[in-house]
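First, the structure itself, so that you have it in front of you.
Here the complex is missing a single protein chain, while all its other protein chains stay put.
Take a look at chain A:
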Amino acid sequence: MPSAFQFQCHFILIFLAASKGETRYLEVRDAGEDEPFLLLSEDLKRELSAGQVYRRSLRCIDMLSIEGQFTFTADQPQLHCATFFIGEPEELIMIDYDFVNIDCKGGDFLKVFDGWILKGEKFPSSLDHPLPASQRYIDFCESGNIQKSVRSSQNVAMIFFRIHQPGNGFTITVKKNTNLFPCNVISQTPSGRFTMVIPHQHRNCSFSIIYPVVIKISDLILGHLNGLFLKKPSAGCAGVGDFVELLGGTGLDPSKMFPLADLCHSFHGSAQMKIGCDNTVLRMVSSGKHINRVTFEYHQIDLQEPENRKENSIEEFCFPSI
């Protein structure tokens, strides 16, 4: 077949497919190169999907970082139980009640908390969370008939439960949703790299690392991205609307941690600090007038190594519990 005629036939076919709205099908075929799952037959896809739902039983004190279906059944009265959920920084936690068999009137409870709370200290702090503290607890016994699903506001959540009667329990399904602009994050790992962006939002965002770390800020932009000159304050960060602060402490709540350094001017380069605290938080305060962005890396420090006092170290302000 002559190549010109072949080209015309292809053009006509593409035009007809586009007019029928089948171009999306073509896009999907293209995506198949990166997604091997799409190359499988429908039966096989169905089989894999069913088999790929992760399931296991919950312990009284537990932590989950994956999606799946989880069941707790009390073999004896369990009065002080909690499960922590954590995802990637750009994920939100969604908890669905599949089955709940507890005696609310008999003193059982099942509550979801939007965040983590440890020894009375909350993350995110009350200053940084959109909801008041009382609304961060969702009690199944009060709202279970109405609210079957609960979604967190950040990458962490937890449930508290108490079950008196052996044999009672519950089943939940945990899923993850995408968060385009992660704000409050607890890192799953002691090392990593993250870019926090607050685009024209009047909010404060914290990134918490519950390890002693060396943190290196490589890029900080406070203000407009188009390079407009910003008026710099004469001294310090006092009175500046937008800034970044480093906090260190031994608790979970950033509002109760010790401020270690403030950064209120944009810079490109490397600014490094060793923080030997149990918890290190990088917190960005944003007025909403600008697009603010900070990129940083962190890795765990070995506190058993000989310390070099000449480094920019402030670990003397924290005595970790390890």
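What we mean here is this: a residue touches a chain if its C-beta (ideal position, glycine included) is under 8 Å from a C-beta of that chain, and two chains touch if they have at least 3 such contacts; residues count from 1.
By our rule, contacts and distances are computed from a predicted model.
Visitor: Consult the UniProt record of the chain that does not appear here and report its protein name from "Two-component response regulator", "Protein rogdi homolog", "AP complex subunit sigma" or "Corticotropin-releasing factor domain-containing protein".
Guide: According to UniProt, the chain not displayed is called "Corticotropin-releasing factor domain-containing protein".
Visitor: Of A:N101, A:Q188, A:Q201 or A:S287, which sits in contact with the chain we cannot see?
Guide: From the options A:N101, A:Q188, A:Q201 or A:S287, the contact with the absent chain belongs to A:Q188.
Visitor: Against the chain that's been left off, what residues of chain A make contact? List them.
Guide: Residues of chain A in contact with the hidden chain: 36-37, 39-40, 44, 47-48, 51-52, 54, 61-66, 68, 80, 82, 84, 86, 111, 113, 117-122, 127, 133-135, 137, 139, 160, 188-189, 210-211, 214, 235-238, 245, 249-251, 255-259, 261-265, 267, 269-274, 278-279, 285, 304, 310-314, 316-322.
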